[in-house]
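Missing here is one protein chain; the remaining ones are kept as they sit in the complex.
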Amino acid sequence: MAVHKGRGFAAIEYPTGMNQNGDPSQAWIKVKPDGRIDVFAGTSDIGNGSKTIQSQIVAETIGVPYDWITYDNSNTDSSPVCTGTFASRATFVAGKAVEKAALKVREKILEIAGKELEIDPGDLEIEDGEVVAKGAPQKKISVPDVAAAATWGHGELITGAGAQLKPYAAIVEPETGRVDLPPHSAISYAACAAEVEVDDETGEVRVTRLVQCYDVGKAINPTLVEGQIEGGAVQGLGLGVLESCYPYYPSVDHRGGEFGSYLAPGMEDLPQIDTIIIENPSVDGPYGAKGIGEMANNSQPPAIAAAVYDAIGVWVTELPITPERVLRGLEAKAEPRREGKKVVFDEELSVNSVSNGSIRFEVPA
Amino acid sequence: MKAVGARLPRYDGVEHVTGRTTFVDDVRVPGTLWVKALRSPVHRADITGLDTSAAESMPGVHAIVSWKDVPLLEYGHLAALGIPADEPLLAKDDVRYKGQPIAVVAAEDEATAQAAVEAIKLDLNEQPALLDVRKAFDSDAPVIHQWGNWYNHFEAEMDRRQIRKGDIDWAFEHADTIVQGVYRPAAIEHVPLETQVCQVVPEANGRLTIYSCTQALYFSMGVVAAHLQLPLNRLKFVGGTVGGGFGGKVDTATETMCSLLALKSGRPVKWRWTREEEFLCSSTRAPWHMEIADAVTKDGWILGRKMLTLHDSGAYARFSPYGLTKHSFHHTGAYTIPNLAFDGYAVFTNRVPTTAMRGFGVTSISFATETHMSRVADVLGLDPYEVRLKNANRIGDTSPNRVVYTDPSTVPTIQAIAEAMGHELPADYRTMTRHTREGELLPEHLVAQVGNPEDH
Amino acid sequence: MASAPEMVFPTSPADAAAAFGDGSGVTVVAGGTIVMPEISYGRLEPAKAIMLTQAGLAGVTRDGTTVTVGAATPIAELVDLPAPLGPCAANIADREIRGQATLGGNVCAGAGHDAPRGDLQGALLAVGATARSAGAGGERSEPLDDFLANRGGRLLLDVSFEEPAAGGFAALDRPHTHDYTAMAVSAARAADGTVRVAATGAGTHGQRLLSAEVKADDLAAAGDAALADVTPHDDALASAWYRSKTLPVLVRRALTQLKETS
Partner (left out) sequence: MNLAVNGTAHELESGPLTSLLDVLREELGITSPKAGCEQGGCGACTVLVDGEPRRSCLLPVGAVGEAEITTVEGLGTPENLAAVQQAFTHHYAAQCGFCTSGLMMAAHAYVAHGGTADQDAIAEALGGHVCRCTGYVKIIAAVAAVARGDSFDLATTAASPGMTNIGGVR
């Protein structure tokens, strides 16, 4: 028996927001008479932490402490439209809507504060819950006092609404795929190196280390970014070596109907995970953020496949890289067909071998 | 103190660790009926008989809903993107996957609901199933969908998603080597810890309060409103707190059926899928079949890529045409390839319809293109980092859709990993930047594709 | 809805045996790990249930070199036993399940939903365990092979075996949550030098690998010979092909441990 070690590498990109855009998010904010801030948005928090991130964006944008924010996404009567929590859009698109709403609230606070302080709003700024005159910090009024003045003195509601929508990018030439506008908001980038150990007698693959780098634009909450990256890494590991709804695909036999016969990664599968964050700000995300929630499970499978090849000289190109596929690969020791300048792998999997000819993958030589 | 960039605690962190977060299954409404579904026991069949009368007369059974009860039976969830409807909320004439819902029951408790499901008389005439996307085009393949075996409503009623860029024949003619491979990532489950769950309460004012685990409150509300043919102000979705989704809860899997049962019975109803239903009947990430041929030079330039994708959509279209389009837009990965010919088909098979999942449409292409990239480097005997850095997209390069990249970070992410892994790069690769191509990084074959970043 | 089941809470093995009778219409509940999902999913509606929690059937006792394990003993209490039993027990599911699941449930488990069950069967076969059970015709003790072949209508009371001189255990290992083992091989050398080898996951229940036992001194030959003793199957965890490829490996590994611990 021998355990073989291998390393592999992959680099990927992923778009933020719905493909071709056209996916709005809206938000509105009101200020209570004591200056506390109520945010209403329709973004579901599926664990990704959008309640937290959007609250942080509002606190930062208005200039008040985080714990002054209440965030309500609980129902469609009070919350405006959010297309949803998918397409890595909850921070990028929905967070931008919240930022726009918060900017309006900030503007209104400055306007009322200007009246109270008799200073042009343009000469005021808000810091940590206080409206302060630029260059004259002794001239100030607290946001709670501004809110009280608005409510009881000026007869005004401090409120703000915002929406984010990138227009739908139509495919104007379906034959070529040409679009009339950019079909994405921002693109995020990542790279991953994987280290594996392969048992050449049982075919078992153990992923021992994942080293990953993500350009997140701006980590609005670094801890939550880590949570996305680590969670994604383990899902990528599942994709790479464990999970399948159809163990004998394309057959539908022997589907696992329970944990134990469907192999989701557990704590004992956890490799060492090292992560490097790059912050190259996006143009139109809130505070330069990019969406990285989804791409977090995309780089590991190809890095693992390359690492398995490095370890045992076998390309397994059907996922997951099961022990059986490893053993079959070791047994076949398949070499690509070389013909002229062509190097052809995996011919037995191709439509050219399986279809009766109605569909072919023709490659010019 | 700065809020953005700070490691602040979760907004709902204390709720989570005290067990007080209210998920849909934690909502308590007195008088709630339990829901169970009659599902197809086979992969494909014609429905020749459906008789719910015996089940309806069972004590404790309050309502049974089948296709006859649905005001708008077929509604395309992505109709707004031009993808027409093809899937009935409840099966009418035929079933196309094992587990497809045919009727739903609301009864006093779970056991009664299950007993009623078993008392529904269902007659099926089983038909051969199509399971291999590679055989879907064959003349002897069973035709399993009203549109044929693959989606045919892309723009201009094309039956495939097509990308063409540059001169593919030139690329293959001028290649030193052509590397071909096939890539097949599997269907996987989303496995949120919270299974699909819904509670619907018919209110005295005629509205429906719908407690939902959807990832997309307004999207799902639109789906329910369309099937029920009701204005949005008749519905109130309550949710926003979801026990994991990963894409699977973009499907509006339970809300519409529960709403129909609540309306018919006049009682609150609740449906929580078992883990077994979640594993066997809920939509999955799609399996994909991808074939790539890259035309490459001996020093590692990728001159062109030809690609065929068969997206195993399962029994109905759902979001698959969208996913395939997104897939096609990213089929060069993080690299600039000037000459492209991509053909992709969203193929129907008799398996559970597939849906969005983390990385939708792109997880597959990342696996295929990156594994292929490693292979290309290996075939050419070149360093896998260097080949990638060379072809990496840069500011000013154009995507498969001719969109100019304005802020790609492929180069710095690769360099960061090389450094972290102690992978020694030559000096010129260590100091490369993501900036506009010039000099040796702008060979003749890449000149024409360069665009103007100011345009975007 | 089914009416409420008749519940019996025996307080001694004799009570349990009496309540069990010939086993017809009786559901035995010990740890609950196999029965409860079936009840929750509405697939099992017991008319009469016997709860073994207080039946005096739990515990590991030693009499000289003879070890007796009560049927209601949690698997967690077996993990410190010598190989192959200890490592086999430690390989079952996870720590919480091992605290709850019992030896009796594991030994009597039928086939799972597309994954093997009954991991202990192999280890107990390898140590030549005797099963004591109640049921029609009264109490009887018999070799575990015989019990497994004909366990319908029997209430397992305990298993007993002579502590082996040496043991080995090898399993296919793909760690993930809620671990079922696709296949495992146990080997043991008795004090008199007899070597027994048994597998789980290579058939519908645990089985001796008699052809491998004959060639136990030649590792490679024993591994290959084992294939003659099994009819591997496809399930959600592994194909028959893969099981055939790896059974010899596991036999070799288990026998290697046996040699090393001698």
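In this document, chain identifiers A, B and C correspond to the written order of the chains, with residue numbering beginning at 1 in each.
Convention: a contact is a pair of C-beta atoms (placed from the backbone, for glycine too) under 8 Å apart; a residue touches a chain by one contact, two chains touch by 3 or more.
Keep in mind that this is a model prediction, so the values were computed, not measured.
Considering the whole complex, the hidden chain is in touch with A, B, C.
Screening A:Pro24, A:Gly47, A:Gly285 or A:Gly329 for touch with the missing chain picks out A:Gly47. The chain that is not drawn here is touched, among residues B:Arg272, B:His330, B:Arg351 or B:Lys390, by B:Arg272. Contact with the undisplayed chain is limited, among A:Asn19, A:Thr43, A:Gln56 or A:Gln235, to A:Gln235.
Against the chain not displayed here, chain B makes contact via residues 6-10, 12-23, 25-26, 28, 190-195, 242-244, 246, 272, 274-276, 411-412, 415-416, 433-435. Residues of chain A that touch the chain left out of the display are 45-49, 219, 222-224, 226-227, 230-235, 258-260, 264, 266-268, 270, 272-281. One chain is missing from the display, and on chain C it is touched by residues 4-5, 7, 9, 29, 31-33, 36-37, 39-41, 46, 49, 51, 53-54, 93-97, 99-100, 175, 177-179.
Simple rule for what comes next: only the chains that are shown with their structure count from here on.
When the partners of chain A are compared with those of chain C, the chains appearing in both lists are B.
Of all chain pairs, the one joined by the greatest number of contacting C-beta pairs is A-B. One inter-chain figure worth recording: chain A and chain B are separated by 15 Å, centre to centre, where each centre is the mean of the chain's CA atoms. Touching two or more other chains at once is no residue of chain C. Contact with two or more other chains is made by residues 255-259, 262, 264 of chain A.
Of all the residues in chain C, the ones that touch chain B in their complex are 1-2, 41-42. Partner chain A is touched in their complex by these residues of chain C: 37, 93, 112-115, 172-180, 234-239, 241-242, 245-246, 249, 253. Partner chain C is touched in their complex by these residues of chain B: 60, 109-112, 114-115, 274, 276.
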